[in-house]
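With one protein chain removed, the remaining protein chains of the complex are shown where they sit.
And now, chain A:
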């Protein structure tokens, strides 16, 4: 009797220990920090970085690399919390509503402000003006690839083939879709858009020749390019990138298509000046470390670590240009009504 009673107590303890463990693990992200300290004290507690995407994607990995550096520079822990949903809009709206005290910041994607608004309803649009910008991070470029057996080497080859080109992209409302649509329209190549959920499934479909070409991020395809399984036809950056120095840009080939993903650091609107400066400085020191530089190279990211004003200029430039080009060529990314 005593034994079974004891056992039961042990068990209840064990079960509550498990639930405690889950609280702790969940809490890793959700620790609330009070910041009552006066000026200059910042930071006195954890700084939470939220990601508007699932673990494992580029935005997530970049956030984690920066969080690591910020933690070391500022001497506090910087937990990363994933809040995936609606291409990052869900996370953006939460950040927008957070207290502007520098304890909640996030890496955000340019596409959310420059491309997504062209594809979704007005209610879902997030505005850049609702955030304080802390600075630019890096550019993630797209490349148009074809299977090695196809014989295609340039965009002109696709045109010569004279058939309807089926192209895979990383999804609707992404830079990959925009870049491909603009290119094929300008080149007058008849083409069908086949959207996939990210780079890996699009690459798989290309390797299996389910689609003729695909536009995906350079980091997702570089190994296949090196292994000569796929051929790069064009990169969509303004100038050639150092990771693929021999691959001409779309612009060089005569098409006015410059599309890339760009990421930058943001805080809720109204974050005090001194806090912003501290965060921006710590980020700059992080970017200067060898570990972070190595990270950029491994993921084929081109650093563009510019000031908040320049970030705004880059984004406004993209947004205006994309909209004008879509209008000019009569392309619609939005739902067909």
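FYI, contacts are C-beta pairs under 8 Å (C-beta built on N, C-alpha and C of every residue); 3 or more make two chains touch, one makes a residue touch a chain; residues count from 1.
Convention: contacts and distances are computed from a predicted model.
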item: The complex's invisible chain, by UniProt name, from "NADH-quinone oxidoreductase subunit F", "Tricarboxylic transport membrane protein", "4Fe-4S dicluster domain-containing protein" or "Aminomethyltransferase"; value: "Tricarboxylic transport membrane protein"
item: Selected residue (touches chain absent from view) among A:44, A:164 or A:277; value: A:164
item: Full-complex contact with the absent chain, from A:44, A:204 or A:307; value: A:204
item: Contact partner of the left-out chain, one of A:173, A:232 or A:308; value: A:173
item: Residues of chain A in contact with the chain not shown; value: 4, 7-8, 11-12, 14-16, 18-19, 21-23, 25-26, 28-30, 50, 54-57, 60-61, 64, 68, 80-86, 89-90, 93, 119-121, 123-124, 164, 166, 171-173, 192-197, 200-201, 203-205, 207-208, 210-211, 222-224, 226-227, 229, 291, 294-295, 298-299, 333-336
